[in-house]
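Every protein chain except one is present and positioned as in the full complex.
Chain lettering (A and B) follows the sequence in which the chains are written, and residue indices restart at 1 in each chain.
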Amino acid sequence: MSQAFTKAMARNIFYGGTVFFLLLFLALSFDTVSALPKRDNRANLTEAVAQGKKLWENNNCIGCHTLLGEGAYFAPELGNAFKRLGGKDGVMAFIKSRPAGGIPGRRSMPQFNFTDAQLNALAEFLKYSSEINSANWPPNVQG
Amino acid sequence: MQKNKYPPGDLAIWIFILAELLVFAAFFGAYAFTRLKNVELFNYYQMTLDRNAALLNTLALITSSYFVVRAVADIREDDSKGCKRWLWAAIAMGAFFIVIKGGEYAHHFSAGVTLSSNTFYMFYLSLTFFHFMHVILGMVILAAVALKVGRGGYSADEHTGVETGASYWHMVDLVWLILFPLIYVMR
Partner (left out) sequence: MQYSSQAVAKPYFIAAIGLFVGQILFGLILGLQYVLGDFLFPEIPFNVARMVHTNLLIVWLLFGFMGAAYYLVPEESERELESPGLAIAMFWIFLVAGALTILGYLLVPYAGLAQLTGNDLLPTMGREFLEQPTITKLGIVVVALSFLYNIGMTVLKGRKTVVSLVLLIGLTGLAVFFLFSFYNPDNLVLDKFFWWWVVHLWVEGVWELILGSILAFVLIKTTGVDREVIEKWLYIIIAMTLITGIIGTGHHYYWIGTPEYWQWWGSVFSAMEPIPFFMMTVFAFNMVNKRRREHPNKAAVLWALGTATMAFLGAGVWGFLHTLAPVNYYTHGSQITAAHGHMAFYGAYVMIVLTMISYAMPMLRGRTAANSNKSQVLEMWSFWLMTIAIVFITLFLTAAGILQVFLQRMGENPLPFMVVQEKVALFYWLREIAGLVFLIGLLTYVASFFVGNDEPEAKTAG
């Protein structure tokens, strides 16, 4: 007498299905990694951009902002901040002009006391990020 | 009592089959929807597909399904030898499909076609490759069943495993029978 629904079959589906979809995922990931050079703006990944990314990480900017929609939702999206703030000078001036004590009653960005070279690197990083092909996201300049 | 059991095979495989059909249905729907919005692009690139190869493959899968039916009929008559032979014949037809389809892929890839080439090729490659992997999985399942039949693991009284493998294989065949007209024929 056989059962309608056996544990052995459920087990086989678990192992078989997992291996099957893991392989499929790896195949798609392989295709993605080989398709990325056309989309990820790596041609403009300069020394300054790399330094800017490190500054972005070392100051935990993602703890307030999103970048390409990922991060915290406390402060504006930065994937297109380069465009919104009017290019490099706009970005550098904004970061530089944050008051150390914050703005009373409002959400404030800290004053990080960056050097000019660091400000330049951050702006370069945001420029590079804004040129990644993100399938037209965000929907508009407000992010 | 076994012969009238419904659905045939293990119930667990039917949950899996339903989930798979749901995925394919969603993909087919997405394909039809996108095609409506890009009829010209789709028509143009559909011409680059090898219809004859696909027709051959359709025949191969239908034949394999027939073989699987014969295999189930044999085991119901307690004929393990016959069952085993039909199963391997079905697997051979599956291998035939893989070779033909592999040839088509080789042709496209050498022409530089990728998932990112255009919307049509994205759907063509996604759908057929997803199905292609199912054919391979189906062959693995049938082979496992055939090996167990060879060891005398099934009989007229107890052959749920054969029915389970057969059900899965018919699903793979069924999906192709929708895929073929949808992608190759319909213009």
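Just so we're on the same page, a residue touches a chain if its C-beta (ideal position, glycine included) is under 8 Å from a C-beta of that chain, and two chains touch if they have at least 3 such contacts.
Please read these numbers as outputs of a predicted model, since none were measured by experiment.
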item: Chain not shown, touching residues in chain B; value: 12, 15-16, 19, 22-23, 26-27, 30, 115-116, 122-123, 126
item: Those residues of chain A which, in the complete complex, touch the missing chain; value: 5-7, 10-11, 13-14, 17-18, 20-22, 24-25, 28-29, 31-33, 35-36, 39-42, 45, 49-50, 53-54, 56-64, 66-77, 100-108, 110, 112, 128-129, 132-135, 137-143
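One rule holds in what follows: only the chains that are shown with their structure count from here on.
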item: Distance between the centres, which are taken as Cα means, of chain B and chain A, whole angstrom; value: 40
item: Residues of chain B defined as touching chain A within the complex; value: 2, 5, 10-13, 15-16, 114-116, 129-130, 133, 137, 140-141, 158, 160, 164
item: Sites on chain A touched by chain B in the complex; value: 2, 4-6, 9-10, 13, 16-17, 20, 23-24, 27, 31, 35, 38
